[in-house]
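For this view, one protein chain was removed and the others were kept in their places.
And then chain A:
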C-alpha cells in the first residue's frame, strides 16, 4: 500500500528538521546497539579458541572454570582467562626458536567493555567505588565503578536498555488501552460514555505511588525479576492509560460527526470498519505527536521510582538506582551521579528533540487536509 502523500510530506518535513531527525537516528541506533548489548558490554568473550575447540559463550550456557583447566566449578573468570592466554603468547614469543609470529594456540576476543553490569569487581580486596580509568582508576572502567564495585558504563548501558524497552512497552500498552477505550467512548457516546468517564475520573484519583508501595511489599519473594518488571509495567500502565482516552474520545467524536463517516454508514459499513478503517487513521496522526513525550515521561517516571527504591527490582541496572547511590556518596564518588545524570539528560534531550520535530512536522496549521 502506498503511503498517503500527506503522511509522506509530514515525514519529509520531519527529516528536514535536523535536530529531531538526528536525535531519532542516534536514539534508534542506541536502541539497536543495546538490543545486541551482550556483544558489546559483557564479561563473557565473543569467541574462545581453547585447545583446538571453539566456544561462543555470549548467549550460551554457563561454562564452569573446569572447562579451561581451572579447579573451580563456578563460571569462568574470562578476564583472568584472557590474561592467561596473553601470558601464554608472551611465553611463546620468549622461546629461543620462536618465529616472530609465534603465539599461544589459545585465544579469545572480549567485548568492547569486558564487564557485566551485575558483577562486583573488588579492587584492593574491598567493594568500594573506583574512579574512572582516565582519572586514575583501575583500567577498563571508563566511568569508574559504583558503591559495590560494578562497572558504571555497563550499568548505564543495560539500564538504558531496560528503561527504553520499558518506556516503549509502557507507551504501546497505554496507547492501546487508551485508544481502544477512548474510541469506544467517542463512538458509542451517550450513557456508556458518561459511565466510563465517571469511572475514569474515580480511577485516576487513586494514588499511584501508594499502590506501588503496597503492591511490592506484598509480592512474594519467589517472583522472578522479569515477573517483577512486568508487574511494575502493568501497574504503571493501569494508572496511566486514562489520560490518553481524553484525546481519543474528543477526536473520535469529531471524526464521527464528519460526513465521510456518514457516507460509510450509508454504504452499510459496520462499527468495526468505521472505527478501524475510517476514524482511527484520521485520529492517530495527532496521537503520534504525543508519543515521544509519553516515552520521555515514562523514562522519568521509572527513574524516579528507581530513585525512591520502588522501581525495577534489584539488582536490575537502572539510571535511577545509580542516581540514588550517587547522591548518597556525592562527596566520595562524584563520578557516579555525574555519569548517571549526564546519561539521563542526554536520553531525555534526544527524546524531546524527536518530539519537538514530530510536533512541528505534524502541525495541522502548516499541513491541513484541506488544501
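Just so it is clear, a residue touches a chain if its C-beta (ideal position, glycine included) is under 8 Å from a C-beta of that chain, and two chains touch if they have at least 3 such contacts; residues count from 1.
What we mean here is this: contacts and distances are computed from a predicted model.
**Student:** Name the omitted chain as UniProt records it, choosing among "Peptide ABC transporter substrate-binding protein", "histidine kinase", "Stage 0 sporulation protein A homolog" or "Na+/H+ antiporter subunit C".
**Tutor:** "Peptide ABC transporter substrate-binding protein"
**Student:** Among A:51, A:97 or A:259, exactly one should touch the missing chain; which is it?
**Tutor:** From the options A:51, A:97 or A:259, the contact with the absent chain belongs to A:259.
**Student:** Who touches the missing chain here, A:269, A:291 or A:348?
**Tutor:** Per the contact definition at the top, the residue touching the missing chain is A:269.
**Student:** Which residue numbers on chain A touch the omitted chain?
**Tutor:** 2, 4-6, 258-260, 262-269, 273, 278, 281-282, 369-371
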